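Note that one protein chain is taken out, while the other chains of the complex remain in position.
Chain nomenclature is as follows: A and B, assigned in order of appearance, with residue numbering initiated at 1 for each chain independently.
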Amino acid sequence: MFKGTIHKKTALALVVGLVIMLILPNIIPRFYVYLIASILVMALLAMSLNLVVGFGGLFQFHHGVFYGVGAYAIALLLTKTTLPKWICFISAPFAAALAGLIIGLICIRLSKLYFAMIQISLGSLLWALAFRWYGFTGGDDGIHGISMPAALSGVSNSYYFILIIFVLCIIALFLILKSPFGSTLQAARDNEQRCEAIGIFVKRHQLFGIVIASFFAGVAGVLFVVLEGSVFPDLLFWTLSLEILIMCLLGGWFTFAGPIIGAAIMLSLRTSIGIHTEYWTLILGIILALVIFFLPQGVWGYIQEKLKLRKEAVAERGR
Amino acid sequence: MDIASTYGLSEIALQLLVGLSRSMILFIIAAGLSLILGVLRVPNVAHGSLYMIGAFAAYTVNTVVGGAAGFWLSLILAPLFVALLSLIAERALFCHLYEREHLMLLLFTFSLMLILGDMVKLFWGVDYKSVTAPEALKGAVMIFGLPFPKYNLFLLIIGPIVGFGLWLFVSKTRIGKISKAASVDRMMVGALGINVSWVFCIAFVVGCFLAGLGGALVAPTMGITLGMDHTIIMEAFLIVVIGGLGNIWGALVGALIFGITHSLGVLFLPQFAIIFPYLAVVIVLMIWPRGLLKSVW
Partner (left out) sequence: MLRVENLINSFGDFKAVNGANLTVENGEIVAVIGPNGAGKTTLFNLITGHLKPDSGRILFKGEDISGLPPYTICKKGIARSFQLLNIFPRLTVFENVQVAVLSQHNRSLNLFRPARNMLIEETNRILKSVGLLDKANEIAGSFSHGDQKILEIAIALGNEPEFLILDEPTAGMSPEETTATMGLVKRLTVEQGLTLLFCEHDIDIVFSTADRIMVMQQGKTIIEGTPDEVRKNEQVQQAYIGGD
C-alpha cells in the first residue's frame, strides 16, 4: 500500500516518534499530556482544511463549521438520545460530512471570494442557531459534562484514543493525497481549465474533496468532545476558522506535515505565552504579520526548501 | 401566534423605524468596508476593530470633554483618530502587500484585527464602558402614538447625510472619481499617470474613517465592550456581499435588509431575532450569489 511513497528514513523516524508518543503519559506531567492531545485535535482539523485549501485551492474560509457540527452532533447524540455510544461516535463525522455535502453543493457553483462568502454566511447561520437555541443546543452556554465511556475518561485514556484516531486519520489523508484523486485535485488547483480539457469534471472532484475534508473535521470535533467533555457555540464561530487557516499558513500550505507543525507551534505558544501575559492575541497577530511578510511558505515549507537546496548543492558538488 | 392581535400596526411600524435607524449605522460601516473592498480588492477584517476603536475613542472624548460638547466633538475626533491609525497602518505595512494574493491580504488584516483588539484592551481595560447621549438627544418623541427614541431619529437623519456626503465624494470630487475608476481598472488608472498607491491610501483612510464614525455613533446606544469587533465585522461583510462587492448603494440595500429583518425578528421571535438577518442573507445569496446590485469586480 505504501510502496514507493515514503523514504525508509522517514518511516523509521515516524515509528520512533510514535513509540515516544505512546509512552509519554508515563513520563510527563498530566498537563502536558492534555496539551499534546489538544494539539493532535487541532492538527487533524488543520490537516483536513489543508486538503481543500492548500492542495485543492478552494477558499474554504469557514471550515470550522464542520468541526462544530461534528462536535455538536456527538454531544447531542450522547446527551439527548439513548443510542449505543459507538453509534454516536461513528455518526458524528458522517453528520459533518453531510453538512459538507450540503454546504459544498451550495458553494461550489461559485468561485473564490463568493465561494468563501456563502460558506461564511451559511456557517454564521448555524452559529446563530446554536447560539440562541437554549432548549436544544444549550445556547451560548453550550453543553457540559458529557459523559464518556470509561475507556475514554481521564486525560491519559482520552490521550491514547486521540493518538490512535489521529494516526489512523493521518495515514488515510496521506493515502488520499497520494492517490489519483489527490493528484487530480492538485492539478485542478493549478489549472482548472486544463483539467476540464483532459476530461475531469472539476466541480465534482472539488465537492468530493470538501466532503472528505468535512468528514475529518467532524472526527476532530468528536475528539474535542472526548478531550473536553463539552461543546460551545465558539466552535462554530468564524474566528476559529481563521485560526485554522493561520495554522496552515504558519506550517506551510503546500506541504503535508505543515498544518501539524502550525498547530503545534500555535498551541504551544498560546499556552506558554498565556502564562505570562494576557495579551496572547496581540502576539499572535504580530507573529502572523511577520509570517506573512517574511515566511509565506510557512515554517515547514521553509525547512523543506532549505533541505532541498542543500541536497541540490551536494549533488552539484558530487558532479 | 396571531401577530395582529399581539401587535398593532403602530407597534410594527415603530419597530421597523427602529430597525431602519439601526440600519443607518450598519450602512455607514458597510459602506466603508465596501469602498475598501472595491478599490483595494482587500477584505478588511480589521474594519470591525476600527469601529470598536471609534467607539472607545468616543468614550474617551466624552469623558474628557463632557456634556453635549463632548458628544459632538467625539463624532469628529473619534473617526479622525481612527483615520490616522489607518493611515499609519496603510503606509507602513499594507502598501507593501498589494501584490500578494487575496488570502494573504485577508490574513494580514486578520492579524491587524488581533493586534488592535489587544491594544484596545491595553489602553482601555476590560471593563464595560458607556456613553450617554447629550440632553438634546435623550428621551423620545411620539410617533404613531408610541415613544420613539430621539437618538434613533438622529440616526435616521445622519445616515442619509453621510450617504449623501459619500456619494458626493465618489461622484463629484476628483479623488473620488479616480477611486471609482481604480476599483474597476487599476492598470488603466496607473497608465494615465496617476499614482495608484495614493488612490488606494485615500480610499482606505476614508473607509476606515467611516468605520470610526460608525463606532462613535453607536456609542450611546449600547455598552462599549471588547468583542464588538467580532460581531460587527461578520455583519458588515455579509451586508457588503448581499449588496454587491464594492457597491456603496449595495451597502445601503444590504444594511436595510439586515436591520429590518432583525427588527422583524425581535417582534415575532425575540429569542431567535439574530437568526432572521442571517437567514435573509442566505436566501439572498442563494438566489443572487453575486449580490443584489452590480459588484464592481
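Simple rule for what comes next: a contact is a pair of C-beta atoms (placed from the backbone, for glycine too) under 8 Å apart; a residue touches a chain by one contact, two chains touch by 3 or more.
Owing to the predicted nature of the structure, the values given are computational and were not obtained by experimental measurement.
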Which displayed chains the unshown chain touches: A
Absent-chain contact - pick from A:108, A:200 or A:273: A:200
Sole residue of A:24, A:155 or A:176 that reaches the chain not shown, by the stated touch rule: A:176
Where the missing chain touches chain A, by residue: 1-5, 172, 175-176, 178-184, 186-187, 190-191, 193-202, 205, 208, 254
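Just so we're on the same page, only the chains that are shown with their structure count from here on.
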Of all residues in chain B, those that touch chain A in their complex: 43, 45, 93, 96-97, 100, 102-104, 107-108, 110-119, 121-122, 230, 234, 237-238, 241, 245, 271-272, 274-275, 278-279, 281-282, 285-286, 289-290
Chain B contact footprint on chain A (complex, rising order): 59, 106, 109-110, 112-114, 117-118, 120-122, 124-125, 128-129, 131-134, 237-239, 242, 245-246, 249, 278-279, 281-282, 284-286, 288-289, 292-293, 296
